[in-house]
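Below is the structure I would like to discuss, written out as structure tokens.
Every protein chain of the complex appears in place save one, which is left out.
Chain IDs A, B, C and D follow the sequence of writing; residue 1 opens each chain.
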Amino acid sequence: MTVQSHVFQPEGVDEHDDLATAKAARGTTWTRVSDGTAAELEAVGETFGIHDLELEDVRNDVRPKVEQFEDHLFVLLKTATLREGDTTFAEEVKTRTVGVFVGPDWLVTLSTHTIPAVGLVWDAVTREERRLLARGPDFAAYRIIDAIVDGYFDVLDEIESDIEAVEEEIVGATGLDLLDDINELRRDLLSVRRVLWPTRDAIGVLARGDLDFVDEATEKYYRDVYDHVVQLVELNETYRDLVTGARDIYLNSLSMSTNEVMKTLTVVATIVLPLTFVVGVYGMNFERMPELAWPYAYHAVMLGMGGIAGVMVLYFRREGWL
Amino acid sequence: MTVQSHVFQPEGVDEHDDLATAKAARGTTWTRVSDGTAAELEAVGETFGIHDLELEDVRNDVRPKVEQFEDHLFVLLKTATLREGDTTFAEEVKTRTVGVFVGPDWLVTLSTHTIPAVGLVWDAVTREERRLLARGPDFAAYRIIDAIVDGYFDVLDEIESDIEAVEEEIVGATGLDLLDDINELRRDLLSVRRVLWPTRDAIGVLARGDLDFVDEATEKYYRDVYDHVVQLVELNETYRDLVTGARDIYLNSLSMSTNEVMKTLTVVATIVLPLTFVVGVYGMNFERMPELAWPYAYHAVMLGMGGIAGVMVLYFRREGWL
Amino acid sequence: MTVQSHVFQPEGVDEHDDLATAKAARGTTWTRVSDGTAAELEAVGETFGIHDLELEDVRNDVRPKVEQFEDHLFVLLKTATLREGDTTFAEEVKTRTVGVFVGPDWLVTLSTHTIPAVGLVWDAVTREERRLLARGPDFAAYRIIDAIVDGYFDVLDEIESDIEAVEEEIVGATGLDLLDDINELRRDLLSVRRVLWPTRDAIGVLARGDLDFVDEATEKYYRDVYDHVVQLVELNETYRDLVTGARDIYLNSLSMSTNEVMKTLTVVATIVLPLTFVVGVYGMNFERMPELAWPYAYHAVMLGMGGIAGVMVLYFRREGWL
Amino acid sequence: MTVQSHVFQPEGVDEHDDLATAKAARGTTWTRVSDGTAAELEAVGETFGIHDLELEDVRNDVRPKVEQFEDHLFVLLKTATLREGDTTFAEEVKTRTVGVFVGPDWLVTLSTHTIPAVGLVWDAVTREERRLLARGPDFAAYRIIDAIVDGYFDVLDEIESDIEAVEEEIVGATGLDLLDDINELRRDLLSVRRVLWPTRDAIGVLARGDLDFVDEATEKYYRDVYDHVVQLVELNETYRDLVTGARDIYLNSLSMSTNEVMKTLTVVATIVLPLTFVVGVYGMNFERMPELAWPYAYHAVMLGMGGIAGVMVLYFRREGWL
Partner (left out) sequence: MTVQSHVFQPEGVDEHDDLATAKAARGTTWTRVSDGTAAELEAVGETFGIHDLELEDVRNDVRPKVEQFEDHLFVLLKTATLREGDTTFAEEVKTRTVGVFVGPDWLVTLSTHTIPAVGLVWDAVTREERRLLARGPDFAAYRIIDAIVDGYFDVLDEIESDIEAVEEEIVGATGLDLLDDINELRRDLLSVRRVLWPTRDAIGVLARGDLDFVDEATEKYYRDVYDHVVQLVELNETYRDLVTGARDIYLNSLSMSTNEVMKTLTVVATIVLPLTFVVGVYGMNFERMPELAWPYAYHAVMLGMGGIAGVMVLYFRREGWL
């Protein structure tokens, strides 16, 4: 059973399984559909006068928005979670849609998935916070929206620790594998960004407060949530900047490495090749090469070559190539 | 015969070949010109009071737009299809123009090409969905526009699988051939973007709903199509990001490959060159080189060189160059 | 004589050389100054009440704009042509200014150059299209502006074929010469862009139609020209994208080429250096090197080295380096 | 004790420890909470009618903003300081939040930290500048905001000298260590930017001046502060540009260094390898090599090789490789 209703009465909170009764009941009603089927959504929609197109929005992957209807306010939001992905460090962002419908004395939340943020507020109502519904459906909606927005802080925290893990790996990296992780993180932050921007706009509409069904006293709470979303948007930008920085260091450490390799080759070749030439000279078979007969010529040549090599090593050390 | 008219009557749908009769008929009329010649467009234009400049827009490659005229609403849209291109994986985007004209009780669709999306709705009217025209020309127009917009999802799906094909090829790539594919994909997404942006604006105008000939009840359907276009725009951006990521990995894998090549050269040269120097030393022809006469000098030298080579191999392995 | 006037009368078009007569004449007058001197501009300006600052704008290199004055409308536009430049493939963009002044029953076009687009419309009036002036000065102005805008399509076509020429050269390029061409093309497109953007804005003002001296019936023609300019702006962006793509391939083909060169060096050195070491070994002069005396040692060594070389060639071929 | 109040009376400034008395007192009151606990903030909030959500903003890391309430104006600002970071040259930016509340005849400043800028103005009031509070709470608020904004100039000055330190190190740099510093500086400037932008917007709201509790006479002072913030924003952009420039030179100096290394290798190898070939020729053991017996062949060969080497050195010097 995924359709549940709470009705707040002066004397306490009732639970109703029958939609019609719940709607008709005196006091604020909150009807929740969690992990709902199309049929369940439709049943609730019919009871509360929610249009088919709104239900379709809840079922599909539509961007967050606020729409004012004659008899209710429709707030569509998304939650984000991270799922194991293909890469070593980064996860994939997965979003789910929740519809929040605010009527004059009723609140409906619909989703085709289980949304933990909604569940938390539901449980709070069930257990103790009776005043929550007493302050009207717009205040309860604020609580739900706040919980959803807070969920993004967790997601960004997790992404931040992924970034740190990648940053640590970069130092000794010798392949292109991390580029996949970095790209995945970039994509994650882009996904989150793509949800946060319209969320910010939608909540901005709620905070500006010229909507029906949102009490003036509640507006300042929406302004508060709005500030949180703005902060999330900025956090997201900061992390994008971190990822870009990591990427730069990573790619340049590759070309740095080529530079190191080249230095090694150059040092070895520059020292050894001339000496090989020298020994080649005394390997020639000319009949008249007077040096060959000198008593300590061999030792002199060996010493000379040792000297040349030593000077070169000193030179390269001074140049910082060794 | 490419000019056809449907007239919805309470008792059923009539088909008329004569334009004047169709227009005069009681009930909603839908006149369609598919794959039409300039003359056919003009004939229809004259009957329904469509200006020459509007017809010219339909014939030419003009960007999507909505224009409100005194006696009708003019919606110009484009469909996109993919065509085999020059590159291995990517196709070329081909767009075609459709004009949708909505009058008080008539609907006209004009195109100089055959537009499958329009044909689908036409067939739906012909066969069974009689109520489609009963809800007025603005609702039928919505159905057509919806079908056109949905067509873009197919195009983007195909582009996505092209991107995946390219991404798989990147791993073992050793040439610049894929850059053509990647550029083609980038260009495709740019083309689609260039159509989607004004389409979004145009449908946004329809969804905002202060236009004549669009019923207030139909507006929410247009808002729905609007959400789809926004989604397409975002999908497009996501794919552009994927292509950029693929391009980065591709180009860096080239410089990675240079790095690998350099490492090989450096390892070989660094091991072999010093040894060549050593054998050169004992190839010198000095008369007094005492080592030459030692009984196991040759074997000692060979062993020594083997030792040096071994140490070097170990060193390079530790450095990750082997 | 560069100042000419046409006066449309019900019975035909008169030509007047005297400005005052032309202006006083009944019917729509079009006075054209082509390739005009400062004095000629001033004479016309005085007759029609055009301010010195407007004339200065026509003489100088000012960006396209529309200005509404009390007794006339001032439209400043630019035409673009391509001129031989310093680079092999690309040309240079050259712009010229035209002032179009629309009064209640007169039209004045001023330029210090010969503007072919204006000449075309002039000739059309002279020869046959008498109705052109009959529809009022705003319609004639539309025809001129349309001709000017169409001229940009030719310019962009030519730039496109330059881009194609450059793209073909890129494949076998081994120097940085093409970078000049690519930069020139980029600069050309930037120049065109810099003219098209304010042109779009100016014509947008005309198309929005709350100006004096522009008849409501003519506005839809201006909207049509506006669509063309928007198309030009987009074409321009597309070509900029093509040029950027070409540039990327070009620059990366250079680093690709370095990669190829390195591979060649590495393959040769990796095969030959070890073999040179081997022959060096048997060139040593140790007294006790038993192999030297073996009957087929030489042939064995040669065969062995051939084998090593063969194995290496196979390895490199498998790695894709050969 | 972190809660303090000043009350300006015609005859002097009183200090009150009791909030209620301070508020009730005739004359302008300034109550300051510095380094305050949640409880202290709440006590002050209750006395002056400041909402819990505003207090929460002061406690948390919310972006600068101005909010007009019915009975007071809420200005939230941030100060920035630099703290030792992980990198050699760059420091980390640390921001702290201050809430400035302007009522009809009272001023409240709240912070959970000690804010030197607020302290400076407080001391000025205490000691001598009695007229400061006499001009009303909005003028005192201006002084505080001005002091806060001025603090950013110090931060940017310090960042500038960090940039200069990094720029000097770049010249002889041979590792990627500086990239960390450069990235840290980039991040610092980004952090400052992220605070300055909303600060600019907030102060812009104050300067535009259609707010309650801000006297028209004070507005021009706010416009002055606004100009300072705009200047800070531009300074910040300039420094970002400097950092980007430093980064470009740094990264290119790495690839420059690879180029230098390659030149050295090429020069050495190109000179020595051919000579080694020559001496190899005369080391061959053919029985009939007439040159070997020529009396001065050895000297001739040596001289010839010296000549070749000399020519090559000259060539490389002319090419700028030496």
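In this section, contacts are C-beta pairs under 8 Å (C-beta built on N, C-alpha and C of every residue); 3 or more make two chains touch, one makes a residue touch a chain.
Just so it is clear, the structure is predicted and the values come from calculations on it, not from any experiment.
Chemist: Let's see if you follow the contact definition: name the visible chains touching the chain that is missing.
Modeler: Per the touch rule above, the missing chain touches C, D.
Chemist: Thinking of the whole complex, not just what is shown, which of D:35, D:52 or D:241 touches the missing chain?
Modeler: For the chain that is not drawn, the touching residue is D:241.
Chemist: Going by the touch rule given at the top, which residues of subunit D touch the chain that is not shown?
Modeler: Output for subunit D: 220-221, 223-224, 227, 230-231, 234, 237-238, 241-242, 245, 248-249, 252-253, 255-256, 258-259, 262-263, 265-266, 269-270, 273-274, 276-277, 280-281, 283-289, 320-321.
Chemist: List the subunit C residues touching the unshown chain?
Modeler: 51, 53, 56-57, 61-63, 65, 67, 174-176, 179-180, 183, 186-187, 190, 194, 251, 254-255, 257-258, 261-262, 264-265, 268-269, 272-273, 275-276, 279-280, 282-285, 289, 291-293, 295-298, 301-302
By our rule, only the chains that are shown with their structure count from here on.
Chemist: In the absence of subunit B, which chains stay connected to one another through touching?
Modeler: No subunit B: A, D | C.
Chemist: For the two copies subunit B and subunit D, what is the rotation angle that overlays their Cα atoms, in steps of 5 degrees?
Modeler: Superposing the C-alpha atoms of subunit B on subunit D needs a rotation of 145 degrees.
Chemist: Which integer distance in Å separates the CA centroid of subunit A from that of subunit B?
Modeler: Distance between chain centres: 26 Å.
Chemist: Which integer distance in Å separates the CA centroid of subunit A from that of subunit C?
Modeler: 42
Chemist: At least two other chains touched by the same residue of subunit C: list those residues.
Modeler: Counting only residues that touch two or more other chains, subunit C contributes 283.
Chemist: Name the touching chain pairs, please: which are they?
Modeler: A-B, A-D, B-C
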